[in-house]
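Notes for the one structure printed next.
With one protein chain withheld, the remaining protein chains of the complex are depicted in position.
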């Protein structure tokens, strides 16, 4: 399926519609297979001890998959998270960026499904896994 | 199972160990059956349009269940979120507090499981549902 | 929401559309709040040691929720399972029937969400928990 944006265009569009997460995430790469997003880990994402918080990991997975869906559907699209399953498997490296590798498993008329593996930068084993379903409302 | 804290004591303890969420959540009630926690909805929890964000809902569910487990296990306890399943079912009421009703389904030697229904204050139908598993490390 | 069937009528309808599970499940009760279904535990549902198998627990949850949705939507309705989250919390009692208590959390235009607690008959604590989402195709 053709991509509706390049990395710069999708980044601009996300900043436009979600200005509040502008400093949290950046898109590292994107192609026909998937999308790689980075959590720019800062003090506000951490729990005591320096671990990246659960809500920040959730936000990264959700944002990566949302961006992935937009990359196919383009500017007019809406997509609403309806279901999320998350496994927290390892303690993230204190202070390191977290990299999410998202892949699209289904892009249907009313539902999209994708999953994501999340890695502390420089660590070979994933720290978390998520799968999410989005409902795609009909175009107005 | 006897409760290890009353509401005031558990609130103090949560503020001590998670000072960064002190202004986000309050415990409304707690008994043998479960725990009710409130997201004190503020600007920082919202998405454009006034909807409470997904990460804020995740944080509320996680915090309510964590508090519920602590209410049984007491001060020395550790508990680490290992799995979460979330269904987002309705759009939260713009700006309203979100109330989480958590119930403990299992408190084993190594795993605890609980689920939670979340309501926009004043709305009869739940806006979201979550179930979570926590790993309980052995006491040192 | 008014019920489209009584217990006898829904039972007949399930036998008509799913003749292959006729001997596996029975509806114990049904009202505005939810539906109680029973797995009529037999040799074919067991693992070595007498435990009810995971696939049998999945089938019970799926069938209970499907029946619950039909009880509201009636004869013409279609509903397709799109997501399931299951927690296995305790070992079922060897050979005992398993009782599923299902409740409907959302019945929307395109998606329905319900959850279920499952109990070995006579045991106070749930052996498993499930939540499921169904897609409701538009009527032809």
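Every chain is named by a letter (A, B and C) in the order it is written, and numbering of its residues begins at 1.
Rule of thumb we're sticking to: contacts are C-beta pairs under 8 Å (C-beta built on N, C-alpha and C of every residue); 3 or more make two chains touch, one makes a residue touch a chain.
Not measured: the values here are computed from a predicted model.
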Chains on display which the left-out chain touches in the complete complex: A, B, C
Residue of A:79, A:99 or A:113 in touch with the missing chain, whole complex considered: A:113
Where the missing chain touches subunit A, by residue: 85, 87, 89-90, 105-106, 108, 113, 115, 117, 125-126, 129, 131, 133
Those residues of subunit B which, in the complete complex, touch the missing chain: 82-83, 85, 110-111, 133, 135
Interface with the unshown chain - residue positions in subunit C: 17-18, 20, 47-48, 53-56, 58-59, 62, 80-89
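Note that in this section only the chains that are shown with their structure count from here on.
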Chain nearest the overall C-alpha centroid of the shown protein atoms: B
Intercentroid distance (Cα basis), subunit C paired with subunit B, Å: 28
Subunit A and subunit B, separation of their C-alpha mean positions in angstrom: 24
Gap in Å, rounded to a whole number, between the CA centres of subunit C and subunit A: 34
Where subunit B touches two or more other chains at once, by residue number: 85, 87, 89
